[in-house]
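Encoded as structure tokens, here's the structure I'll be asking about.
Here the complex is missing a single protein chain, while all its other protein chains stay put.
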Amino acid sequence: MSETALPPGSASPAGSLWKSLAHIAYVLRENPLTAVSFGMFAFFIGSALFGPALVPYDPLETNAAAALQPPSFSHWFGTDNVGRDVFSRVIVATRLDLIISVSAVALSFVVGSFAGAIAGYRGGWTDILLNRLLDTIMAFPLFVLAMGIVAALGNSVANIIYATAIINIPFYARLVRTEVNIRREAGFTQAAKLAGNSDTRVLAFHIFPNALPPMMVQVSLNLGWAVLNAAGLSFIGLGVRPPTPEWGIMVAEGANFIISGEWWLALFPGLWLMLAVFTFNLMGDGLRDIVDPRRRT
Amino acid sequence: ASDTLVAVTGQTINSLDLHRTGTNRASYQVAINCYDRLITFGTKTLPDGSLSFDYSKLEPELAESWSVSDDGLTITFKLKPNAIFWDGSKVTAEDVKWSFDRAVSVGGFPSTQMKAGGLVRPDQFTAVDDETFVIALDRPSKLSLPDLAVPVPFIINSKVAKAQASAEDPWATEYLHTTPAGSGAYKVARWDPGQQLVYERFDGWTSGPLPKVRRIILREVPSPATRRALIERGDVHVSFDIPDKDAAELSEKVKVHSTPIANTIHVVGLNYDFEPFQDANVRKAVAYAIPYKEIFETAAYGRGAPLWGETEEIAGTEWPRKSPYVHDMEKAKELLAASAYPDGFEVPLSISTDLASWMEPTALLIQESLGKLGIKTEIEKIPGANWRTAVLVEKRLPLHLENFGGWLDTPDYYFFWAYLEGNLFNSSNYRNEEIEALTAETLHMAQDDPEYAPKIRRMFEIAMEDIPRIPLYQPALNVAINGADGYEFWFHRQLDIRTLTGAES
Amino acid sequence: MLSIKDLNIAFGTRRGIVNAVQGISVELANGERLGIVGESGSGKSVTAYALMRLLDKGGSIKAGEAVYRGIDLRRVAERDMRDIRGREISMIFQNPRAALNPIRKVGHQIEDVLRQHGRATRHDARVKAIEALEAVKIRDPEARYEAYPFELSGGMCQRVVIAIALACDPRLLIADEPTTGLDITTQKAVMDLVDGLVRARAMSSILITHDLGLASQYCDRIIVMKDGVIVEEGKPADLFADPQHAYTNKLVDATPRRGATIRSLLPISQRTPLEKRTIGNSPMLDVINLAKSFESKSGPVQAVKGVSFTIRCGESLGLVGESGCGKSTTASMIVRLLDATSGGIFYRGEDLAKLPSAGFARHPLRGKIQMVFQDATDSLNPRHTARQTIAEPLLRLGDLRGGKLRDRIDMLAGLTGLPQHLLDRFPHQLSGGQKARVGIARAIATDPELLVLDEPTAALDVSIQAVVLNLLADLRARLGMSYLFVSHDLNVVRLLCDRVVVMKEGKIVETGGVDAVMDSPCDPYTRELVSAAPQAPNRKLNA
Partner (left out) sequence: MARRSAAIAGRIAQAIPVVIGVVVISFLLTRALPGDPAVQFAGAAATPESIEEVRRSLGLDKPLPEQFVIYVGQLLEGDLGRSVSTGRPVATELAARLPASLELTLSALLLSCLIAVPLGVLAATRPGSLVDQFCRVLVTAGVSLPTFFTGIVLIYVFYYLLGIAPSPLGRLDFIYVDPPHVTGFFLIDAAFDADLETWLGALKQLILPAITLALFTLAPIARMTRAAMLAALSADYIRTARAAGLAPATVLYAYAFRNALLPVVTTLGMVFSFVLGANVLVEKVFAWPGIGSFAVEALVVSDYAAVQGFVLAMALLFVFLNLLIDLSYSVIDPRFGTSSK
């Protein structure tokens, strides 16, 4: 966003790209856990992009004769109750899960930032109105609200995304509101106005980008929650439609097989889910450091 | 202690009064265990040694004896003279009349069920004296007596109930909802909705042999995994209605009863409102494309009874019966090629979230198999609350899974509900003039009538030829028992605790 | 009493080792008052923290020794060090409000120290704490004991901090810029108090400051530090009279004092003759009865209660007054960032007060009235490089693009003395003076006619302040701008302004020529302001 305010030809693009990379490398080196999480993220992105092409079995192909087989050389993660290969399903599910979490977070990020930024900047009635609205959303136990929305709209992937986005909006809106509010009277805001920026420009190009670092932490947390949320919805039967592979629904359905000894059904998707949430959570701090210019030298 | 048994179930009991609007299926067991009916079905021993109700035998419960007039229009009951309610008062014909009046008047399901036996209006019931009760029928029907043995026409202590009734609530539904007033073998000692129901034996019970167990605690545990852990570890004695998979696996560790449910079939419904399914070749192609055996193995884990691959001529009137269809993709392809849709079509395949445990694997297998024919399906999971509306009331699901079980175990009764146009369980919008006529003729006809069997066989033929509902298998009701005995299967699929005994002998 | 030998302090950071202090040696006698002066980053605070063993993570004493009354401060166990802190050596800091625990009653905070060092028991702690409050001359100590920091003024907070520091009768008091952020009048009161207490208790003290004037007024001996080493040491009068080291010389020169001219603040080598400027007769800005009230929870606050003044073309007007008197509010209204409640702002005859501030960004006059902000750090967008910052008004208000824009930015950087290579840095990579230059370059980018300067040098070191002031004077002459210069430092106002307006509680109490007002103030408040300003000893006549 701040890019538009950049005067043309300030620094050579290659040079600044190199600098950014060097900065990212530094942040990663400084914190090994973050580095690990970025590595895992790359892995997930790889699975999402190439997984469907690489997996050994068709994730939808049933084989009643080979149902509920424990992990073996031919089925690394075993097979499920209709004989589908769990490994293939887990890998193929990556794409959908990433789509769900990223779009849900993107949606709440955009809507929340927009509402929060305007309320934080304008103050007064806009602010009061937004705050009451957010309070109202927050007054619902969030998961139950998501359930209600999915139940009302039907359990399609899109609706799961909407529901997840709606319950996350308050977090973004609140965060942005505070961040914008403390910068509303800041010197650089006033300076931007003096430089001839309209209020909209000041808000969009000067104040808002400064709220990004704390937002990044929220984003990473929410990416994880979004997947967990989908899993929870699956557990009560409101998840994505079968036979689409999705971690949440696989864990939710597999959970019922734990006691009967078919642990692999829930364990592997659960492990992947956990790794993904884990990755997102740990990435947050790294992302914040990367988007924070103060960390640059 | 063997004078207390603990049972778990996944369902929640939401009322102690079956007649109330909104009472769910799981609550019917209160009507069975806490109330008596005039009569009940007999008991038989199945080939596997377990006990089951016997539709062919009617036995007294509150009634000592009964007689049917020659024209079949009047049934006269003599009540047991020593039968008492829990409060010690005598069970009179007046109570029976009040209870029957209630069942036909409250509307909703109880009234519908009563209607099946030809019991429609209060003026059909007369209490002649304390111990004589007479039912006047509009026309003779073989269903009338059996319909008195289903859970609905239970006898309430009308003195207690009337004392609690009011102008807005003449049938005391408020009161009986939480406080049963009956003469049954067990009283409700405690009811924590959503948690547990504690039964306590009524020692003055006269309608049958006094139960052995004094106290039975019924706990509600929603998670099937938890239920399985509990029964396996022996912390509970009875786990009612367990999933087929658990039944298959647990049978080595604990006693598991799996009884195919009478008059119940899991079917694939092909809706005639959906144009391609009006084509007989398409319907048959679908029927041949279904991998029956795999479904029976993966969805039912082999529990229940297969209902496909009949090769012989239709001889008897047993129902459910096997269909002539088998999994034969070649034939399916041929049939589809011969139809108006040789290249297939797209159709949603609808299942219910509440019944996902069998519907989902079944749907997956069907989806895959139909895909090979060129029929593209998308599985649509419909939330439980919406399911009934969509499948039965609006009948708008083109391709769906469905299961209907008739309480009254006759084929005509099944056909009445499932194959007649407009009737609730005919989710396929199927209409066949001949079946309409045949059902009307046979529904009330005695089963030993010489005309009965040929007509029924004709109905079977048409249903199998038209195949609007493709039978998959007859499901089983699975009950795991650990440290108890005496379980008996009932058509109403409820736990009858009256026959349970303590530790296995 | 305290002897420091060859002290070396280093920090391990992302860019490698930073040698903050490189071999300094200091002796401090009993009862001596030592001043440490030097520009920002010269290692003053680090030295003090090292003595208290309170260095941040990553910082450590690499070499040398510090011995306090025979105790080796470098090696003494942490447990014993805790007894030394507060009881033997105490420290007070700048920004007193932040230095107090915001959610603990001040009385309890004093008690904590007293009880930690066994100076009080549970029973007499309260009495002793109140005594400590009395010692720092707080009015009504009984009541103040119960107060929370947010209920006290900055000056009072600093008194509480001093009470905490002195509660256990330490022998040595280290004061690290104790008056930064305080009002000029409060500053004097606080310094007088500290000095009085130190003398009365015959303590030693170390005063860390970058204000040579202040140090010379309150210290027996002054150490001048630069880049982690001591460059000069001596009595204040000597130091001023005959600074030996070039850096000291520069520092002495840069300290504003009576009789100095703006050029005399600079080292001799940089003094060029001032360009002549002409002050027109026509009024450029006429402020008439300008008033502003804010709505607050406890009713309306009258921040500015009707001020009127005139600035002529090319003239510089000073606006002085204590903190909170309404200077910034007035300035904001004039640059149209704030809507006035009533009154007129006539810019070349046009009443700007009638134009709502919200839409003024698109007004053709936007580029003509610009402002330089009090806090250079705060006024730069942390995500924009210096170049982006300077380009901003050019892009929004002008139509320069591409190469022309680059040239213009380079020209502005040259004009404000900002080296080219700094243009692609982010604010946090720039020093205070550099940030001030960026702010000024941005303000003059659109060739404004009126520049409002809201304490542009308040956060700067004196030597940098000297450069910035000269820069401002040069720019004014070269570009023919008029200034409204807001400040509370009369010595600075005198250097740059032709006339001065003195404000108190939202009203103007005195107006007149700079020299007239400062030499013979009529209003008692002005008189108080003038006398509170620290006065450095006179400099030896120097060319």
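So that you can tell them apart, the chains are marked A, B and C in the order they are listed, and the count of residues begins at 1 in each.
Here is the rule we use: a contact is a pair of C-beta atoms (placed from the backbone, for glycine too) under 8 Å apart; a residue touches a chain by one contact, two chains touch by 3 or more.
What you see is a predicted model; the values in this text were computed from it and never measured.
Shown chains touched by the hidden chain across the complete assembly: A, B, C. Touching the missing chain, out of C:L54, C:V127, C:A143 or C:C522, is residue C:L54.
Taking the complete complex into account, C:I164 is the one of C:A66, C:A120 or C:I164 that touches the chain left out.
Per the touch definition above, the residue from B:P243, B:P383, B:P468 or B:G502 contacting the chain not shown is B:P383.
In the complete complex, the residue from B:T45, B:S223 or B:Q278 that touches the missing chain is B:S223. Counting over the whole complex, chain B has residues 6, 8, 12, 14-15, 20-25, 107-109, 111-113, 177-178, 192-196, 217, 219-223, 225-226, 229-230, 232-233, 235-236, 354, 382-386, 388-389, 392-393, 417, 424 touching the chain that is not drawn.
Contact residues of chain A toward the unshown chain are 31-33, 131-133, 135-136, 138-149, 151-154, 224, 228, 231-232, 235-236, 248, 251-252, 255-256, 258-259, 266, 270, 273-278, 281-282. Those residues of chain C that touch the chain absent from the view are 52, 54, 82-87, 90-91, 93, 95, 98-105, 109, 112-113, 116-117, 148, 150, 161, 164-165, 167, 296-298.
Heads up, the rule we're going with is that only the chains that are shown with their structure count from here on.
Because contacts link the chains only in sequence, without closing, their graph is best described as a line.
Computed from the mean C-alpha positions, the centre of chain A lies at a distance of 47 Å from the centre of chain B. With centres taken as mean Cα positions, chain C sits 88 Å from chain B. Distance between chain A and chain C, defined via averaged C-alpha coordinates, is recorded as 45 Å. In chain C, there is no position where the chain touches two or more neighbouring chains simultaneously.
Among the residues of chain B, none is found touching two or more other chains. Contacts from chain C toward chain A in the complex involve residues 14-15, 332, 335, 337, 358, 361-362, 366-367, 370-371, 373-375, 377-385, 387-388, 391-393, 395-397, 401-402, 405-406, 409, 424, 426, 428-429, 439, 442-443. Only residues 60-62, 64, 67, 81-83, 151, 155, 237-238, 241-243, 255-260 of chain A touch chain B when the two sit together in their complex.
Of all residues in chain A, those touching chain C in their complex are 2, 5-11, 26, 30, 186-188, 190-199, 201, 206, 209-210, 293-294, 296-297.
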